[in-house]
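Removed from the display is one protein chain of the complex; every other protein chain stays in position.
Order as written gives the chain letters A and B; numbering starts at 1 within each chain.
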Amino acid sequence: MMNDTQKIVKIFHGPQHPGITGNMSVELDLIGETIQRAQTHVGYLHRGFEKLIERRTVIQGFTIVCRICVPEPDPNEENYARAVETLTGLELSEKAKYIRTMVLEMSRIAVQFLWMGGQAGSIGLGLIPQWSVCDRDYMLDLFEELTGGRVYHMYAFPGGVRRDIPEGFLDRLSKLLDYYEERMKVYDNTFFDNTTFKARAIGTGIVNKEEALKNGYVGQTLRACGIKRDVRKDMPYLMYDKLEFDIPTREEGDVYARAMVRRDEIFQSIRILRQIIEQMPSEGDILQKIPKHRKFKLPKDDVYIQTESARGAMSYYMAGDGSEKIRRMQVKGPSLIHAYTLLENMLVGSELADVAMIMNSLGICPPEIER
Amino acid sequence: MEIGFHGDDFKCSMEEKGTKSAQSLIEEAIKWFRSKSIFVVAYGTGCGAIEMPPTFTSRYDAERMGITGVATPRQADVIILSGYLAFKTLRRVIRTYEQMQKPRYIITLGSCPINGGMYWDSYNTIKKLDDFLPIDVSVNGCMPRPEAVIEGFILLQERIQNGEEAGWEKYDRELEQYKARQNKALGGHIEPSYDTDWYNMNSGGVA
Partner (left out) sequence: MIERLKKLSIEIEQKNEHLYKISVDFQDLESSLLRCLNEFNYITLDSINYRDDIEDEKFCITYCLQTAKRDHVLMIQTFIDREEATLPTMHRIWPQAEIMEREMHEMLGVDFPGHPTLIDFALEYWDDIPPLRRDFDTLKYVEGMDPFRKNQRDDNLDVKVEMKKKKEAKKAAKLKAEAEAAAQEDKEESNDE
């Protein structure tokens, strides 16, 4: 007769669940509370983006491409604009490059605050989401002043940006960065030095360092293992080769190390933004002259572009065929490999209560897995 | 004798309402209580789920209206469908909606459930949600701001207090037509069926 504790129970950590990041599901086989096998299921958000883009011209495609990744739309727009510029040979002015770098760094800070809320909420610290989502909202107010929208900006266009910076914008940004530096001391006391968080996070969700580079992991998963890789330093684009910043790393490779790497990156982003505020040129073209709607033709070529988003390197493959429509655009986000190759192996042997914490620390965002 | 107060057109017209019986007072009280404590199922179905954390946390506090989130559909009153629905999600949403206890309401955000939105030519999304599930309140925007979502909730509260016909009553009355349309669009599979044997399926089954 089978012992009751040896029976396998199947649980869907499923689409309707308060502990899952987005609309996806993980199918778990459990004995007791230990996971024996995990399978990821996506497809609940599939819109067929790559088929929609094939019917649209360059300007029409620019309006929908920011919805590929919902919490973080700016690296998508940046990749799209840079791919079209590389194919057609457009050059940007210095002011446009500074503005695009500024938008990317502002978006990075906003996403790290949203991550902080999710990570604390997944282990039961309900106070931190109330603070950090409100602090992220002040950055979204600045985005609304600059671009017109809180979440979906549609701002970075092939050839530059769509509008100039308003009067006094850089002063308001500078005051907000002072406020953030004061607030990070409060977050240090309540979240990053919290005994409960340390007791649960240190030693769980360890990434194997020898396989990390070969398997194609990106972002904080690599940097928390001690491997110092970042697209902004290795293959610099826009203004990153003229700005000074560091890449923070840790050695252990567990959930706590990834959290501390993200905390250090907030400070590095604030440092980059302060340099941009000082160095921003006051004159320059915002948008280059581009052909009109149906006459903006892409040459018969293909290109591969990478940008560093807040969770890792995001890659686009774009191909044109001589007409005004985009022939092919393929998106590969950082979550594809993390959600399948890494998560299914890491969860074997973990506890059921740690699944939400591990998924939040890897930064898995389902709309960019299945587009 | 009670005096009614109408605020439209900024004119004040006094009206006699007559005495209220005890039964109607109890019904009014039940409707008032029901509208002031709304529980929302934790299910972020689409793009609009990114504006849910700001609505329910401290800046645009929705809890002052009595709105809060719960974990399971058995405990909830409202399901928020925030954006477009793929076919795979529609099957799970139908199952979740039918598991909620009555009275139950649906709020949709955005223009995608109304007529397809910007994915109108996609092969995997639902263009008109009204065919499959009854919608009570639609909030427009892409995404709607947190203030707009709260305004949608207040509209729902007024509808509950006025006693208008809700979506779940229409769904019960016209169940066969709704089921026929659902089966036609989803190809006859409204998954997962209640007698699926999860333990002996090969990998790659329905999840």
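In this section, a contact is a pair of C-beta atoms (placed from the backbone, for glycine too) under 8 Å apart; a residue touches a chain by one contact, two chains touch by 3 or more.
Treat the numbers as computed from the prediction; the structure is a model and nothing was measured.
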Practice problem: Looking beyond the chains shown, say which of B:Lys36, B:Arg74, B:Lys102 or B:His189 touches the absent one. | Solution: B:His189
Quiz item: Per the definition of touch given earlier, which of B:Lys102, B:Lys128 or B:Lys170 contacts the omitted chain?
Solution: B:Lys128
Quiz item: Looking at A:Asp29, A:Glu94, A:Asp302 or A:Glu324, which residue reaches the missing chain?
Solution: A:Asp302
Quiz prompt | Sole residue of A:Lys7, A:Lys51, A:Lys242 or A:Arg294 that reaches the chain not shown, by the stated touch rule | solution = A:Lys51
Practice problem: Quick one: say which of A:Leu142, A:Leu170 or A:Leu336 touches the chain that got left out. | Solution: A:Leu336
Quiz prompt | Residues of chain B in contact with the chain not shown | solution = 87-88, 115-116, 120-124, 126-128, 131, 185, 187, 189, 191, 203-204, 206
Self-check item: chain A residues touching the omitted chain (full complex)
Solution: 42-43, 46, 48, 50-52, 54-55, 86, 213-216, 229, 231, 234-235, 302-304, 306, 315, 317, 319, 327-328, 330, 332, 336-337, 340-341, 370
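Methods note: only the chains that are shown with their structure count from here on.
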Practice problem: With chain centres taken as the means of their Cα atoms, state the distance from chain A to chain B in Å. | Solution: 31
Practice problem: Note which residues of chain A are touching chain B in the complex, please. | Solution: 8, 10, 12, 14-18, 22-23, 25, 27, 39, 41, 43-48, 51-52, 55, 63-64, 67, 70-71, 114, 117, 129-131, 133-134, 137, 150-152, 367
Self-check item: Residues of chain B that touch chain A when the two form their complex
Solution: 41-47, 49-51, 53-54, 57-59, 69, 71, 73, 84, 86, 88-89, 92, 96, 118-119, 121-125, 142-143, 145, 198-199, 203, 207
